[in-house]
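What follows is a single structure, written as structure tokens, with notes after it.
A single protein chain has been omitted from the complex, and every remaining protein chain is retained in its original position.
What follows is chain A.
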Amino acid sequence: MNKRIYLDHSATTKVKPEVLEEMLPVYTEYYGNPSSIYSFGREAKKLVDQARMRVAKALGALPEEIFFTAGGSESDNWVLKGVSYANKNRGNHIITTSIEHHAVLHTCEQLEKEGFEVTYLPVDNYGMIRIEDLKAAITDKTILISIMYANNEIGTIQPIEEIGKIAKERNIYFHTDAVQAIGNVKIDVKAQNIDMLSLSAHKFYGPKGVGALYIRKGTKIANLITGGGQERGRRAGTENVPGIVGLGKAIELATENIDSYNEKLLKLRTKLINGVMEKIPYTRLNGHPEKRLPGNANFCFEYIEGESLLLNLDMKGIAASSGSACTSGSLDPSHVLLAIGLPHEIAHGSLRLTLGDENTEEDVDYVLEVLPEIVQRLRDMSPLYEKVKGGK
């Protein structure tokens, strides 16, 4: 059994050959420091500027509104802390959701300790926020609304445009963590009234450890990383030039091919979801049936636990993830699954399969062949399933 199928594209992706091809000479030929004035430095600077243009184009932003960072986590940290610290005089209230990535949630928790107030909007069973809840949460003290574009676990896509409109009307900054959305949905920061947007290259076939933050011109935001004068004095540190070049190429490819990528993934996902729901009883689909990332399928299989499922899938060469406590490294299952109202015992049995570029119909067929057997084997071993079979 040396077949290996990667179904964890929301965790990270493989670098595309075209991306790597642009990155390699940066390590060995164009290795100058972009801050240096001699030719080596100017060459490197030109590459960084070109990447900035590509990111700006992909988002409908201006190049001077793009700042490179070390990834999604840094971009999220920067927004939350930077906006909070710079706008203290206007207010101390932040609105976010209960299903954000920990890069947002843990930063909010820290800000709460420093005296800021945070409202965590609840979500419905599909993982959607309610616009009425958002409107009701806004106070005179609200300085920032931070709501993720698409959720990394269940794939649910939020009504970003509506949120942007409300934020604009109320004159409140709107940030979206679009780490999972880039390359999957069409984004136009101006049309959608987005003031700040986080992205991370490794989620769209670019390199790890590099990301960007779009900051609308005129936004009041303090620096997070202080030091040298890079990124027009807004983000210190010698630029990760190869990474930035890779990010630029990757976002260009991802946004150019958005329609065909969606079409391909939707076809595979429909087959996968229908097949799993048909073949495996006591299964539920988590997330929104339509408003979800094209490659995301997230299930709960009752009466079994997610880590056991992942280990079994791994033995069959399938790489997937779960929101069970054992895989989250804590005693509780994923906060996202609990937020959509799943009881603990069901959330423990979750499985996330996220499709991507290199997946094929045969991969889906293979999953549909091995997954039902694995689930059945674990259920046969489960004392909870025994009770169901025995008529409760």
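The rule is simple: a contact is a pair of C-beta atoms (placed from the backbone, for glycine too) under 8 Å apart; a residue touches a chain by one contact, two chains touch by 3 or more; residues count from 1.
Criterion: contacts and distances are computed from a predicted model.
The UniProt record for the undisplayed chain lists the protein name "Nitrogen fixation protein NifU", from the options "Fumarate reductase/succinate dehydrogenase flavoprotein subunit", "Nitrogen fixation protein NifU", "ABC transporter" or "ABC-2 type transport system ATP-binding protein".
When the missing chain is restored to the complex, the residue among A:153, A:195 or A:305 that touches it is A:305.
When you scan A:24, A:266 or A:381 for touch with the missing chain, the hit is A:381. Within the complete assembly, A:325 is the residue of A:325, A:351 or A:367 that touches the hidden chain. Along chain A, the points of touch with the absent chain fall at residues 303-308, 311, 315, 324-326, 329, 331, 333, 343-345, 348, 380-386.
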